[in-house]
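Omission of a single protein chain aside, the complex is shown with its protein chains in their original locations.
Labels A and B are assigned to the chains in the order they are written; within every chain, residues are numbered from 1.
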Amino acid sequence: MSAEVRTPRLSGSTRRLLVHGGFTAIAILYVGVLVVAPLIGIAWAALRGGLSTWTSTLAQPDVVHAYLITGIITAITFFVTTVLGVVVALVITRDRFPGRSLLSAFVDLPLAVSPVIVGVMAVLLFGRGGWFEPWFSARGIQILFALPSMVLVTIFICIPFVIREVVPVLQELGVSEEEAASTLGASSWQTFFRVTLKNIRWGLLYGIALTTARAIGEIGAILIVSGSITGKTETATLYILRAFDQNQDPSGYVVALTLALVSIVLLVGIEAFKRREERELRT
Amino acid sequence: MSTQTLDRPSVPRPQRGPGPRPWVTARAAMARWGLRGTALLYLGLLIVLPTVVVVARGFGKGLTAFRDALTTPGAREAIILTVGLAAVTAVINVVFGTELAYVLVRYRFPGRRLLSTIVDIPFAIPTLVTGVMLRALYGPISPVGAFLDRHGIQVIFAQAGILLALLFVTLPLVVRTVQPVLLELDETEEEAARVLGASRWLTFRRVVFPKLRPGIVAGGLLAFARALGEFGAVVIVSGNIIGKTLTAPVLITQLINGGKPEDAAAVATLLFGLSFVLVLVTERLLSTGRKEAS
Partner (left out) sequence: MQSRPLGARALGLVAAAAVLASACATNSSGGTDGSPGTCTQQESPVITLAAYSNVYDVYGKLISNFQTEWKDSHDGQQVIFQTSFAGSTTQAQNVVNGFPADIVALSLAPDVQMIQDAGLITHDWTQATDGGIMATSVVVFDVRPGNPKHIENWDDLTQPGLEILTPDPAQSGGARWNIVAAYGASMRGHVPGYAANDPAAAEKLLEGIFKNVTVMDKSANDSIKDFQSGNGDVAITYEYAVLAAQKAGLPDEAVIPSSTVSIQTPVAVVDEYAQEHCVEDIANAFVKYLHTKEAEDLFTSVGYERSVNLKQAKAGGGGTYPAVKDLFTTDDLGGWDQLQSDTVFGPDGAFTKAQQTVTG
């Protein structure tokens, strides 16, 4: 079969350059309009008010409380999902038992669930007529409209991140190093900390950064379960909603921008960890 | 999962006597079960249980009630609108996302690293902040918004705004799903085709694209599943009008806020059932795609 040899009108390299340039331009334009423009928009809106808006907003006790509550929820979530995430990752990759792949599928489930649905789950379990409501209310323990439900929904949403990052690393690395260590007389704890943990650290950090970013930004489930009680259950994201509700737009933009900045810092960290992980896996 | 045979080290093994003692194996078994039990308890309580309660309460009042909850005009319109918008989002981002992935993988230009980082921004930014950003940019108070308004283009409180929000949050999903597939492609086949005189477009269509297809489809499905459930960005830019701008996740909050938990559970079950199936299909596609590429 003979293929037609085309005689390009332009020289091959010029044509290629134009095509490359064109495609690149399209890519840059798309990302620019879709992602960069809104970022500029919020920066402009937040900085319009000047330094005084910033200082007055960040000094408000409500705002400080909101950051604090976001921080507490994020910290607990990060601790639980990291520790238990590593456990699950180890079990998925190293243990053999029937139903193991089912377990793996369940790990991915939160990724498919809209956060609003997570809020509904909490209400159905702990709200009036909920499955667990009688047990908790008999003991006077407040789950809904208080921190515990907010922590629980955030944990649910963040479960997959650490696990999904650590599992492939564990699978790639295999058990040889751990076996070697234990043959040399190391105890399980020593093996875990000196060998396993060291090997998964970049994937783990990547997962932790993703978890933190997600936990800070949670709104859908939190809106349903928190009750938005100022000073008690109002997160930074809930504060932003309220600021726009109550004619305090400049403050809303300020706090929104701070969250965006924190997320971007985390993102840069994520990228760095990802590169380190790739580099280490290649060696 | 890599298996490597272990070369016996030259260091002498510590003495263990005539084989592991019963209490050692028992302890190992207990520890294994401890770990396994923790994992099962963690996932069981935190994932399986809430999932079961939603499905159970959704069907709690019977199959008819379930169907009724989904077919009220509000619910039906919301579901159709959500699926429609998610589909459009997936298609648009599949086109541009694949193009972006190609540019990022195959081309070299100043600012490539920056572009790659920017593509990931939607992964990290809180969805509510996304909505706020869109409102800052396209609301009537901003110069851009005022300009569009004068020309009759409404973004906020219209489907255009919702679409922009969904495109924003799903872009990295497509790009980061297609990218690894592109990276793993063996370029020798493409080079062979070029040597034989095929045009670049023909090469792409006949050689590259078929290998990319699972990745592209997977990315599209993931974007679709994600767009189905988006709330934070949509709630700020949407007008909540049945049939026009009320999406299923916002509808669910309305139902819960309005004291109809079973109806909320019914819509939730449908929505997340669909998304979960899509995620599973995507995983299958990606793993087979990976096997084919190697």
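We adopt the following convention: a residue touches a chain if its C-beta (ideal position, glycine included) is under 8 Å from a C-beta of that chain, and two chains touch if they have at least 3 such contacts.
Because the structure is a prediction, the values reported are computed rather than measured.
**Student:** So one chain is hidden, and I want to know which residue out of A:V123, A:A236 or A:V254 touches that hidden chain in the complete assembly.
**Tutor:** Only one of A:V123, A:A236 or A:V254 touches the chain omitted from view, namely A:V123.
**Student:** Taking the entire complex into account, which one of A:T24, A:T57, A:S104 or A:T191 touches the absent chain?
**Tutor:** Checking each option in A:T24, A:T57, A:S104 or A:T191, the one touching the absent chain turns out to be A:T191.
**Student:** Looking at A:G32, A:G49, A:G71 or A:P148, which makes contact with the chain not pictured?
**Tutor:** A:P148
**Student:** For the chain left off this view, which of A:A66, A:V80 or A:V162 is in contact with it?
**Tutor:** That would be A:V80, which touches the missing chain.
**Student:** Touching the hidden chain in the full complex, which residues of chain A are there? Just list them.
**Tutor:** Per the touch rule, chain A residues meeting the hidden chain are 72, 76, 79-80, 83-84, 87, 94-95, 123, 126-128, 133, 137-148, 151-152, 178-179, 182, 188-189, 191-192, 227-232, 242, 244-247.
**Student:** For the chain that got dropped from the picture, name the residues of chain B it touches.
**Tutor:** Residues of chain B in touch with the missing chain: 24, 27-28, 30-32, 34-35, 37-38, 41-42, 73-74, 77, 139-141, 149, 156-157, 239-246, 253-259.
The criterion applied here is as follows: only the chains that are shown with their structure count from here on.
**Student:** So, what's the distance in Å between the C-alpha centres of chain B and chain A?
**Tutor:** Here the centre of chain B sits 13 Å away from the centre of chain A.
**Student:** In the complex, go through chain B and note every residue touching chain A.
**Tutor:** 1-4, 6, 9, 11, 13-14, 31-32, 35-36, 38-40, 42-43, 46-51, 53-54, 57, 96, 99-100, 102-104, 107, 109, 111, 115-130, 132-134, 136-138, 142, 144, 164, 167-168, 171, 196-200, 225, 228-232, 235, 248-250, 252-253, 256-257, 261, 264-265, 268, 271-272, 275-276, 278-280, 283
**Student:** Under the touch definition given earlier, write down the residues of chain A that touch chain B in their complex.
**Tutor:** Those residues of chain A that touch chain B are 3-6, 16, 19-20, 23-24, 26-28, 30-31, 34-42, 44-45, 84, 87-88, 90-93, 95, 97, 103, 105-125, 127, 129, 131, 152, 155-156, 159, 171-174, 176, 179-180, 183-185, 188, 210, 213, 216-220, 223-224, 237, 240-241, 244, 252-253, 256, 259-260, 263-264, 266-268, 270-271.
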